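What you see is the complex with one protein chain gone and the rest in place.
Here is subunit A:
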Amino acid sequence: MSKQYLSRGSADNAHLVDIFSLAITDKQILSTSGASSIKVHSTTDADFPLVQSIDGAHTIGCHHIVTNGNGSRAITAGFDGEIKVWSCQDGHWAADTKLTADLTGADAWAIALSEDGQYLAGVTQEGRINVWDLAADGTRIRDHETKGNFGTCIDLSPDGRLIASGHDDGAVYIFTTETGRMPFSLLGLVNPVRAVAFSPKSKILAAAGDSKVIVLYDTSSGEQIANLSGHSAWILSLSWSDTGEYLLSSSFDGKVKVWSMETKTCVATHSETDKAVWNAKWLPKVGKTEGFATAGANRSIAFYREATG
């Protein structure tokens, strides 16, 4: 059964260059790009107005932004190698000055933040995985070695028990946060992995990249559950819907796909652009309808909502 998602508008030319990363809170969408500012758009107003621009956040651009569960904290990783912490009060974002955690010198390319916002996980360009405790002065509490290949992506499971990372050589690693051990080794992909994402109940890990397939792993056994194929270009991002029923993927040729977990099939494909969609993310549900946002090389953020009845 296919589903229909309709375009609900867009923030055109939200950035001057490629938008690399999106983060969603209950009322806002934060975006970062090759330009120096972080843009904040409202998702509660029908025309998605720009509500804030944090100018000069990262002088030479920012490739990753992540938020915690309640949307009070955001962390950004810039091309300059800097990691910055931002806090939100009454819908307004500012550099977090109260936080005592010192992240200068913290080395990470891709980052992930725990639901409660206390733990920041990062994977370095050399493939090293670190975890910092932001409640304890930003102390590094974990330091895992992998085979030394560029770490393209990382995720923390919503239950806080697992960390997964994807690498340039196709490897996917999984660690338990408690012991810092690998419970099992995962059969990775052949080509670079560009996205890893845990399902909302932490039972499934999805991984995808240049192999153009999405691999689903059972996080209790490490076994592959399914391969979702259908993309004809590199897959750049993955996002789970709130309920875990649907998985969203975006690719280099501008296509965005929605996959049903029940049938393990693609139920919707969108292609508004022929340029890379660097990131696609589900939006908070409005009533019973799901929606998502996409952004990438066309410099705009596009919004979609499920067609109802």
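Definition applied: a contact is a pair of C-beta atoms (placed from the backbone, for glycine too) under 8 Å apart; a residue touches a chain by one contact, two chains touch by 3 or more; residues count from 1.
By definition in this document, contacts and distances are computed from a predicted model.
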| item | value |
| --- | --- |
| Candidate names "DNA topoisomerase (ATP-hydrolyzing)", "NEDD8-conjugating enzyme UBC12", "GST C-terminal domain-containing protein" or "Metaxin"; UniProt protein name, chain not shown | "DNA topoisomerase (ATP-hydrolyzing)" |
| Of A:Gly138, A:Pro192 or A:Gly291, the residue in touch with the unshown chain | A:Pro192 |
| For subunit A, residues in touch with the removed chain | 16-18, 20, 34-36, 59-61, 63, 79-81, 125-126, 150, 152, 168, 191-192, 210, 233-234, 252-253, 276, 278, 297 |
